[in-house]
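Removed from the display is one protein chain of the complex; every other protein chain stays in position.
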Amino acid sequence: MALDKTVSGVEAACQGIEDGMTVMLGGFGLCGIPECSIGELARLGVKDLTCISNNAGVDDFGLGLLLKARQIRKMIASYVGENDEFERQMLSGELDVDLIPQGSLAERCRAGGAGIPAFFTPAGFGTEIAEGKEVRQFDGKPHILESALTADFAIVKAWKGDTAGNLIFKATARNFNPAMAMAGGITIAEVEELVPAGALDPNQIHTPGIFVQRIFQGAHYERRIEQRTISTASSNK
Amino acid sequence: MALDKTVSGVEAACQGIEDGMTVMLGGFGLCGIPECSIGELARLGVKDLTCISNNAGVDDFGLGLLLKARQIRKMIASYVGENDEFERQMLSGELDVDLIPQGSLAERCRAGGAGIPAFFTPAGFGTEIAEGKEVRQFDGKPHILESALTADFAIVKAWKGDTAGNLIFKATARNFNPAMAMAGGITIAEVEELVPAGALDPNQIHTPGIFVQRIFQGAHYERRIEQRTISTASSNK
Amino acid sequence: MLDKNGIAQRIAQELQDGTYVNLGIGIPTLVANLVPEGMQVEFQSENGILGMGPFPSDDEVDADLINAGKQTITALAGAVYFDSATSFAMIRGRHVQLTVLGAMEVSQSGDIANWKIPGRLVKGMGGAMDLVASADNIVVAMMHTNKRGESKLLPSCSLPLTGVGCVRRVVTNLAVLDICDGAFHLVERAPGVSVDDIKAATAGVLIAPSSVPEMQL
Partner (left out) sequence: MLDKNGIAQRIAQELQDGTYVNLGIGIPTLVANLVPEGMQVEFQSENGILGMGPFPSDDEVDADLINAGKQTITALAGAVYFDSATSFAMIRGRHVQLTVLGAMEVSQSGDIANWKIPGRLVKGMGGAMDLVASADNIVVAMMHTNKRGESKLLPSCSLPLTGVGCVRRVVTNLAVLDICDGAFHLVERAPGVSVDDIKAATAGVLIAPSSVPEMQL
């Protein structure tokens, strides 16, 4: 019988997240971010967080909510910006920022979950990203050694999930969620629709439940769009 | 518009496979092996192959067919046996055998497809597998450096595929197929059912078509079972 | 003294509620049928399934659904299939909490040898090297002595190793023994087996407390 990962809701899911912890959060821009859990972190007021997320939200949504409340001490991301408060805190030195090539960020999270402590990648060779890192040639091409990333908690958002923690993501809202789900000491999954174990096709699951410790059905998803681009009859067809 | 990867059949799919090449083949035991393409390789009679596959088939099926015809010079696998001819050739020195821990084999194929030339793993430290390999401590635990595997051709078997090369596998017939599909210079996919691009849900694809260069619908799948185990009323429920 | 089923029964007591478990071929496979009532355990098979169920009935048999021993199986509600790289990500990443496997030899420092006998046909290590290098909890299920009556619990392994310093506990037909500080520590005796019997069958350093309880099966 499948293990039951359900918790009563977002409060139970986020229990144990404390000041100073490292938290990974899925999403690309505002697409596929764990909206409910971010709201709960804001409500809890946990501070001095190190957040690992591809982006840092916008001023009034996503991780921007935690930035505004000064709950984040360090941000590990590939692309920030779209966020005035972020800029202010970074320039004033209130916020540490560690920028990582996007592919290395994704692979480092996967590695963290897969028990691979380090791997070589060509990304960033010859740039400041490579400073202090081991360089080695493979097939005549220089590569740098990158290490795994893990977190006390990983928080992901899925489209559907079952009580065993199995997850299915929708379209490009998948992005960093599967790799981060693997890398969390405790992984929290919030889903739009929670179904009983056995209701999902075992062939179609993106994240196996073994990577998920807590799952709950979220509510009131705002799903904000950053760049609403529409094609007109004359363009783009 | 999606790229069209279809070829007319197994003959066209296997064109270009020549003596001395390295060929990766998906499957675990006899489950999920590319039956049609193996038959074609036997028919073609290409020799001195280096085959990378988790297992080496049985005497009269799977890679055993190529072994019997002495087409394989070197076998890279995690578990062989179940095969008398294999044993004879290995003991007589006709066949080179390189045994690799199963998880390292899978990860080395994925790495080969993902542009990661090497990674550290704890598997095999302190054993003969580690001989000549770099050892490094991470978190106080020794790891060995393993390198990527690639092949001239990778041959995989899927349940469904579309003309764009997108693949869906069934149950545990998935096994090594997705990682090997990534690592082939040319990747051949044989599928039980080939459908037009657009007929598969883009959310449910296991191997994106970008990893597949040639696809065709196979026929006459024998799907042999190695260990037919049945539960009786009294056992196992 | 236990038979193989008895060893599997004792191993079943090692299962913990709410965990993922990988069972090797042989005696460990028997454990799947012995999960204590009311306990939730999910079995992983490294060829690509979580939530492995019992063997199928004759009309349920599916060639595309097997376990790592290549036996036909079924999938329970909540099961999931995945590829080999993901499977070993689960194993190497320590998401599988308990691995039970057989062994030819175990040393008093926790080394294990179970894949190769020099001079005889080598079939390969399969997933064993990844499994023993990864899980926090490695339990070995085996007979205490080999067919020639020689101890399989040794000061150091004579056969090529599968893994180093990884075995935490050994369950044999004679005893349950923990490995730490370079010695086998006797935890339980099999029914009808004396401490002296176990000492006689153990070549490695054996530390026995003054009173050793008998297994409760």
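Some notes on this structure:
In this document, chain identifiers A, B and C correspond to the written order of the chains, with residue numbering beginning at 1 in each.
Here is the rule we go by: a contact is a pair of C-beta atoms (placed from the backbone, for glycine too) under 8 Å apart; a residue touches a chain by one contact, two chains touch by 3 or more.
In this text, all values refer to a predicted model and were calculated from it rather than measured experimentally.
Seen in the complete assembly, the chain not on display touches A, B.
Checked against the full complex, the candidates A:Ile17, A:Leu63 or A:Cys109 give a single residue touching the omitted chain, namely A:Cys109. Considering B:Ala13, B:Cys51 or B:Ala114, the position touching the chain not shown turns out to be B:Ala114 (whole complex).
Listed for subunit A, the residues touching the missing chain in the whole complex are 28-32, 54, 77-81, 87, 90-91, 97, 99, 101-107, 109-110, 121-129, 159, 169-179, 206, 223-231, 235-237.
On the side of subunit B, the interface with the absent chain consists of residues 1-4, 110, 112-116, 162-164, 166, 182, 196-198, 202-203, 205, 208-211, using the contact rule stated above.
Criterion: only the chains that are shown with their structure count from here on.
Farthest chain from subunit B, judged by C-alpha centroids: A. One simple way to say how far apart two chains are is to compare their mean CA positions; for subunit A and subunit B this gives 32 Å.
Those residues of subunit C in touch with two or more other chains are numbered 49, 75, 81-82, 88-89, 91-92, 134. Those residues of subunit A in touch with two or more other chains are numbered 114-116, 202-203.
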